[in-house]
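Missing here: one protein chain of the complex. Every other protein chain is in place.
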Amino acid sequence: MRLMYFAWVRERIGLPKEEFASDASTVLELISELRQREDRYDLAFSDMSAIRVALDQELIEDLNTSLEGVSEVAFFPPMTGG
Amino acid sequence: MRLMYFAWVRERIGLPKEEFASDASTVLELISELRQREDRYDLAFSDMSAIRVALDQELIEDLNTSLEGVSEVAFFPPMTGG
Amino acid sequence: MDIRVQDAPFTFGEIAQEFASGHAHMGAIVTFTGVVRDSDTDDLDYMEIEHYPGMTEKAIETYANQAKERWSLGDVLVIHRYGVLRPGDMIMMVATAAPHRVDAFQAAEFLMDYLKSRAPFWKKEVTADKTTWVEAKSEDEDALSRW
Partner (left out) sequence: MDIRVQDAPFTFGEIAQEFASGHAHMGAIVTFTGVVRDSDTDDLDYMEIEHYPGMTEKAIETYANQAKERWSLGDVLVIHRYGVLRPGDMIMMVATAAPHRVDAFQAAEFLMDYLKSRAPFWKKEVTADKTTWVEAKSEDEDALSRW
């Protein structure tokens, strides 16, 4: 799947996006996998209250949401538009 | 004092304004005097719930307000600006 | 503060652009524009707006000052026309500039509610076969109670 990072999440991880092969069945499992990869991921996801998630460009509220059929997962801080 | 009439009050009375010498001490007394002058005044003031009053260009709520020192009294229907 | 009561048309876009420019500390600009609506049967020939010269300007200034006391505002503009207007013509506009959006919105709505029911304007609608004074709506009067 494609992972997308925005704003300071992008800066902490050091990438705007990447392809990542994962067997995670939920968002929470995917985050655990990423945190174990490297410190920069662990740091980026250390405070999940500051992270928002979109699956295929739709915001989700619950980190237990299934990743089945999802091709793009985006992680970013709370939005500051307007 | 100067009396001013607007919108359908003006049309019913048939004048935009007039000078009128009155000894009325309140707005209510002035209206009674006017109603006794002629039918067109009586008709214009027959439903006071549909009439708004300004003294020297300030809206008033209470018809018992004193006319002391007032030089301009205006009568008109509820306003429809905007 | 800029208050204009006039029979001449105004160009909303130009005035809005000028109002919105050059306020480096005002993050939020709100405008409201009132347009003459045609009747449901599209037969409105024209609308005629009467006002009370002198009182009109004073009343609008009073409400604009009240808005500046209640909200954090950088600037306020009100233009209101009188005379003959046709469907699609712009009757009036309000513009507010504030550091934050809530103040700009609230002040503009407050001004609109007061202009509707407390500024001395009266509207007459003229079609081919009749002339009608627009009646004040009870919901416009009720709208004032929220302030």
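Each chain gets a letter, A, B and C, in the order it is written, and its residues are counted from 1.
The working rule: contacts are C-beta pairs under 8 Å (C-beta built on N, C-alpha and C of every residue); 3 or more make two chains touch, one makes a residue touch a chain.
Here the structure is a predicted model, which means the values were calculated and not measured.
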So which of the visible chains would the left-out chain be touching?
A, C
Missing-chain contact among A:28, A:54 or A:70 belongs to A:54
Using the document's contact rule, name the residues of chain A that touch the chain not shown here.
4, 6-8, 10, 54, 57-59, 74, 76-82
Touch residues of chain C, complete complex, unshown partner
11-18, 20-38, 87-88, 90, 99, 101-102, 104-105, 108-109, 112, 143
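Please note the rule applied: only the chains that are shown with their structure count from here on.
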From the C-alpha centre of chain A to that of chain C, how far is it in Å?
48
Where in chain C do residues touch at least two different other chains?
none
Please set out, as single numbers or ranges, the residues of chain A touching at least two other chains.
none
